[in-house]
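Take a look at chain A:
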Amino acid sequence: MNLILTVDVILVVIMLVTAWLALTARDLQRAVILFIALGLLVSLAWVRLQAPDVAMAEAAVGAGLTGALLISTLNSMRELQKKKTSEVTPPADASPTPQEANHA
Partner candidate 1 sequence: MLLDIAVVILIFAASFFFLAGTVGVLRLPDTFTRLHALTKADNAGLLLIAIAAALKADSWEVIVKLVIIWGLVIIASSTVAHLIGRATLQNGQTPWEKPS
Partner candidate 2 sequence: MTLVYQIAVIFLLLNIGAGLIRILRGPTPADRLLAVQLFGTTGTAILILLSMEADNDAYKNVALAFALLSGILGVAFARYGQAPRPTSTPAKEG
């Protein structure tokens, strides 16, 4: 009796669910976290495909580096937005000018 096929099937199902959730997430932060989780799972899949080198590259680059960069990008985006709203809100909160709408 060999259960290795079951391992693969469960891994594939969890991977597909995570990928689908990451694609359809409304909240950007949730999408980034799900992307990191997906990177870890893909790395496990590479190990199951007997490619540990690729798995190591995927874990370091796909999940670690890209994840950290996305988190940092999210942070700077949020600060930009905060600055923008604090500049915009005092005059009037009704209909921003077309220029500002473009920037937002």
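General observations
Criterion: a residue touches a chain if its C-beta (ideal position, glycine included) is under 8 Å from a C-beta of that chain, and two chains touch if they have at least 3 such contacts; residues count from 1.
Quick note on selection: all candidates are chains of the complex that A comes from, given by their letters.
Owing to the predicted nature of the structure, the values given are computational and were not obtained by experimental measurement.
Among the candidates 1 or 2, the one that touches chain A within this complex is 2.
Within the complex formed with candidate 2, the residues of chain A that make contact are 1-4, 6-7, 10-11, 14, 17-18, 21, 29-30, 33-34, 36-37, 40-41, 43-44, 47-48, 50, 52, 55-56, 59-60, 63-64, 67-68, 71-72, 74-75, 78, 82.
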